[in-house]
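One structure follows; several queries about it will come next.
Every protein chain but one is kept in place in this view of the complex.
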Amino acid sequence: MARPLDLNPDRLFPSDPTTRAIARTLYAEIADLPIVSPHGHTDAGWFADDTAWTDATALLLAPDHYIFRMLYSQGIDLDALAIPRRSGTPATDPRAAWRVFAQNLHLFRGTPSRMWLDHVFAEVFGFEVALGADTADLYFDTIAEKLASPAFRPRALFDRFKIDFLATTEGPQDDLGAHHRIRASGWGGRVVTTYRPDGVIDVEHEHFAGAMARFAELTGEDVYSWKGYLAAHRKRRADFRAAGATATDHGHPTAATANLSPVEAEALFGKIVGGRWTAADAELFRAQMLTEMAAMSVEDGMVMQIHPGSFRNHNAGLFASHGRDKGADIPMRTDYVHALKPLLDRFGTSTELSIILFTLDESVYARELAPLAGHYPCLKLGPSWWFHDSPEGMRRFREMTTETAGFYNTVGFNDDTRAFLSIPARHDVARRVDCGFLARLVAEHRLADWEAAELAQELTSGLVRRAYRIDSPEIAAKAA
Amino acid sequence: MARPLDLNPDRLFPSDPTTRAIARTLYAEIADLPIVSPHGHTDAGWFADDTAWTDATALLLAPDHYIFRMLYSQGIDLDALAIPRRSGTPATDPRAAWRVFAQNLHLFRGTPSRMWLDHVFAEVFGFEVALGADTADLYFDTIAEKLASPAFRPRALFDRFKIDFLATTEGPQDDLGAHHRIRASGWGGRVVTTYRPDGVIDVEHEHFAGAMARFAELTGEDVYSWKGYLAAHRKRRADFRAAGATATDHGHPTAATANLSPVEAEALFGKIVGGRWTAADAELFRAQMLTEMAAMSVEDGMVMQIHPGSFRNHNAGLFASHGRDKGADIPMRTDYVHALKPLLDRFGTSTELSIILFTLDESVYARELAPLAGHYPCLKLGPSWWFHDSPEGMRRFREMTTETAGFYNTVGFNDDTRAFLSIPARHDVARRVDCGFLARLVAEHRLADWEAAELAQELTSGLVRRAYRIDSPEIAAKAA
Partner (left out) sequence: MARPLDLNPDRLFPSDPTTRAIARTLYAEIADLPIVSPHGHTDAGWFADDTAWTDATALLLAPDHYIFRMLYSQGIDLDALAIPRRSGTPATDPRAAWRVFAQNLHLFRGTPSRMWLDHVFAEVFGFEVALGADTADLYFDTIAEKLASPAFRPRALFDRFKIDFLATTEGPQDDLGAHHRIRASGWGGRVVTTYRPDGVIDVEHEHFAGAMARFAELTGEDVYSWKGYLAAHRKRRADFRAAGATATDHGHPTAATANLSPVEAEALFGKIVGGRWTAADAELFRAQMLTEMAAMSVEDGMVMQIHPGSFRNHNAGLFASHGRDKGADIPMRTDYVHALKPLLDRFGTSTELSIILFTLDESVYARELAPLAGHYPCLKLGPSWWFHDSPEGMRRFREMTTETAGFYNTVGFNDDTRAFLSIPARHDVARRVDCGFLARLVAEHRLADWEAAELAQELTSGLVRRAYRIDSPEIAAKAA
């Protein structure tokens, strides 16, 4: 028999009645604030073309590596879940894939994916019974039916979700066509791009050569000369600002930065594009490019995001058969203190530059990141990220950073997701966990109630708007 | 005046009344389930011969390095505690040693040893007053008297403790005589061995040469040739399976694995047995042998346990006077992401292979182990181990692994102990802490009550039985 699907209004609040009552009051004031999503991976084409999604498997299962990695870890074949191979998408019936997922939902107990899914099922689709083996078909059919209706088109959901600002991520090799179509359409939703140049910076990426060729084509610059390469970045940064971007993003394996002389930098670049590089050269070039990007940010005002520390494509067999982004990226120990020093030696006292630091290594929160952000004017802390974007992960982030960096050196929440339908769920989790944390401080008389109320607003809205400069007309102006 | 000894029925449950009530309900359903102990260091001879233990010092103090390390850390001489030296056991009166311990029991406040001891004293021996200077003799005498009675013989306690499965640990140089005697005796208790080949793999171990000689003798193989060495492992693995083993265990200094070609591996083995090895060779050989053991596990179905990260015998002076296992092993920072890759590159997508990973470095729980186990089909997470086998350690384990790996990539509890009498106490602590953790998830509406009840059963019984394949007849069959 189907179980009821209930979202308890007190979910994620601490159980102690005093603390819970405070959390409830704090949350009531910010629960309905518009969503600001300054970093994510939704497809701009959805909003450009506003075409309907087709079915539950294609929308919720196949693109979500949080979900299929867990199923895979328990020995479930990815073909049975309709996950695309390099050689093409397997001929799996989407309904059959959905059933496999539904039968194994117990694997997600205690995970954030489970909370996000329940929120999507209840709030977006209106289900009142839980997903399970017995309701798999009901879910599959109902979702297909709803997705076919106008109310479930991307733009309609964007409005329904009260999204005020949504950033996608594109590379220098992208023509931003979808973003141009959004702007040309006259639609009022604020969907902007983010400049993520990794594809033309990381020579170890399998698509580097192709990305460079496209980079040359789109800019008309000689991107194989150091001067032309930098000029091409400047051009594309301006293009991105014209498409609304206020930020760049950098997902290197480490946080290493370098501060080479122009002559050294040019020589290194020669090795990179000449194909005469070692792994150490590749790392040094990525490091130098972070500093070059910082230099350009000082010029054009774009906020830098540094997202290091992932060992990409750890599973060699799966990478061979299925390619990237299949749930096989594993965090690594990451140093920031030594890694960032070259860049900080050059720009550390700048009040123009703004760098948002993320980590997959929680041991650096209290030891490195909070002390750095609590000192350098140019540094701020991004929220708990990826594997740590979860109730316990968010709690640890606040407990380990607040006492040294305070709240005001943080930047609010990032959903960082491809799963558009889960965006409200993810922001809701963050708001609840933050209110629970603030409530504990109030209950322990470490913060006044009115201060907690102000902070709840800041954590939801104020900090993210200022940190990402989303209300700063001068950044768009620099695009001209 | 003697203090009462009370085991509060609510011990270890969170104090918040809502959470505590849920924890109580969950615990009531699993408190009396039989004990499955798939990894430990009890002496198989106890169950083979069923002879009586003699006194409190010999049974509870002298073999327990958790206890005498703490006393030693406060300047108490090990001779005063009757701890054996390399040159022999000091002529300390066991009663005098027990008194020293009793006088210093305050040192254990807040430690798991204290909880385990109180449980043993109250539940196994029936004491109603606490141990202290004033009750040392009462304890010593009462324990001696009880130990002399049939009800306190090893097999009687095994039954009284409701142990369903108990694994000991032996090396390839062990003839498994005790296990054979257990089987020949017709006694119904399921006590099995575990294959721990470190003694013939770690050339830096002081007894390597002797272990190899015995390995040759027991197998009749030329263990000094690479081919014969591998064949000898296969023979002994079959012997161990015949003595009930379902698992192997590997306690290397690091988690390093290697994937050498057969020619390289043979050359390296030549250096090892030829005595021409460096520390780097010794490490590489251990690394290669983990991969060789994985290859054999794919053949014979034995589950691999990897227990890395201990700096053994850190105290040089104490090692000289007293030898190994004297409380001087200290955890080290341990990498898994790079270390395991060679093995995973070869077997990572296997659904036959099962590897259970342990750590002494909690900073890897959320960063490395949970992401690895939440992806690779062959990997699961062992429980919090050794210094972390404690209420706070268990809580951190759940808080830092569940959101990424879920519950179903974990394997229940290990007591990992030589202290047989403490086995029920240790399992009880784990059950209580798990119920407390589940209760918090329910109280915060992150899990339904019926899901928590299912999980409590799984964490106590289901996961361990499946992970260690203890109900899998095909593993014993492969012994034939």
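In order of appearance the chains are A and B, and numbering begins at 1 in each one.
As a working rule, contacts are C-beta pairs under 8 Å (C-beta built on N, C-alpha and C of every residue); 3 or more make two chains touch, one makes a residue touch a chain.
Only a predicted model underlies this, so the values are computations on that prediction, with no experimental measurement involved.
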item	value
Absent-chain contact - pick from B:63, B:327 or B:348	B:327
Identified contact with the non-displayed chain, of A:113, A:288, A:363 or A:417	A:363
Residue of B:27, B:47, B:108 or B:285 in touch with the missing chain, whole complex considered	B:108
Sites on chain B contacted by the missing partner chain, in the whole complex	3, 8, 10-17, 69-70, 72-75, 106-112, 115, 311, 314-318, 327-333, 360-363, 387-388, 390-393
Where the missing chain touches chain A, by residue	16, 18-19, 335, 337-338, 341, 344-345, 348-349, 351, 363, 366-368, 370-377, 379, 399-400, 402-409, 440-441, 443-448, 450-451, 454-455
